[in-house]
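Just below is one structure, and these are the notes that go with it.
Every protein chain except one is present and positioned as in the full complex.
Naming follows writing order (A and B), and every chain is counted from residue 1.
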Amino acid sequence: MKELLNELLKEDKAFIHIPYGNGLFDIYKSVVITWIVIGILFLLILFLTRDFKVHNISKRQAAVESFVMWIRGVTGGMLGDEGVRYQDYMAVVLIFIAASNMVGLFGVTPPTMDLTVTAGLSLMSIILVEGAGLRKKGLGKWFKGFAEPMPVIAPMNILELAIRPLSLCMRLFGNILGATVIMELIKHVVPIIFPALLSVYFDIFDGAIQAYVFVFLTSLYIKEAVE
Amino acid sequence: MLNISLLSVGCTIFNLLLLFFVAKKFLFGRVDAILVKRMEEVDQATSEADEAERQALSTKKEYEDKIASIDVEKENILADIKKQGYEEYERIIGDAKKKGEQIITEARHNAEVENERAKEVYAAQLTDMVIDAASKIAATKHSSEDDKKLYDKFIIEAGVNNE
Partner (left out) sequence: MNLTAIGAAIAAFTGIGAGIGIGLATAKATDAVARQPEADGKIMKLLLLGCALAEATAIYGFVVAIMIILFS
């Protein structure tokens, strides 16, 4: 069993080695998988939004429209009235993370199982959160916001700048890693039928829930920042 | 397992932004364009329907006015016709009366003329009788007093006969 885990977790992540910076600038396999995921999403979007019409809409167009309305309602509801302008970005993040998590269905290691991808996502999230706060309040008020509700906890607030993305990043990473490891172990023990049933929970349900949680927490932070 | 590559992080962020812009441009942009167009169309249709309704209402009012005025006109025309009819009736009746009166006067006149003629005939007969009597008297030769008495008596007799 240890060999299995070793094979899964300690393999060389690098897709292209860059002989500079001691592996700090490698391009990882997970990034390549996200490229593939994004490429598929591109093609899907371009195919689905082909020749839209105002009247006599096809079933495809109706489905796309209602899907867009639905996902905007979901993210817009989480962001509240003040931050509703970020709903499209959050919807895209939701779609991307959900798609990345569900890649495991096709036997590919999910890219979100790699710390670099989740780190990038959470970095974008914290940039967006602080950017939204800065845009809403202006520079002076934004700086003053760190001393609220009282100046004593200013260090805590500054620490939160690091803790929030770290927690987002680690939560997603840990959940997907856990799900994948459990799936691998189950596949190792019972190779047929049983993994298919459990992958419904671990890949589809857990993947969607984790994507939702990531987006929900980011939306919560944005909502707090723009209030 | 926990090592991080800065370039990969950068690539992930770039990927995410690229996906966001593509989705924004194609997915959300296209859907928004369609929704905006549809909204405009609905607005236009609504305003057109309002306009049509207003026009229909104004036309209806016009017709109602016209119908109301037609009623009044009808009344007027009926009244006129009735009045004319009465006048005609009056005139005809009047004419008839006049004619009848004329006929009556004519008849009376004719009767009078007839009467006159009859009187003349009587008078002529009277004259004949007088002449006859005179000749009789002349033949008998009485006194003048007796003559006078005889004349009076005769005339009274003649008048009674004539009445």
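Here are some notes:
Methods note: a residue touches a chain if its C-beta (ideal position, glycine included) is under 8 Å from a C-beta of that chain, and two chains touch if they have at least 3 such contacts.
Computed from a predicted structure; not experimentally measured.
Contact with the chain that does not appear here is found for just one residue of A:14, A:183, A:198 or A:213, A:213. Only one residue from A:5, A:40, A:108 or A:161 touches the chain missing from this view: A:5. When the omitted chain is restored, the residue from A:79, A:132, A:177 or A:222 that touches it is A:177.
If you put the missing chain back, the residues of subunit A touching it would be 2, 5-6, 9-10, 170-171, 174-175, 177-178, 181, 209-210, 212-213, 216.
Everything that follows uses one rule, which is that only the chains that are shown with their structure count from here on.
Annotation: 92 Å between the Cα-based centres of subunit A and subunit B. Those residues of subunit B that touch subunit A in the shared complex are 1-13, 15-20, 22-24, 26-28, 30-31, 33-35, 37-38, 41. Remark: subunit A residues 9-10, 13-14, 18, 21, 23-28, 30-31, 34-35, 38, 41-42, 45-46, 48-49, 52-54, 61, 64-65, 68, 88-89, 91-93, 95-96, 114-117, 119-121, 123-124 touch subunit B in the complex.
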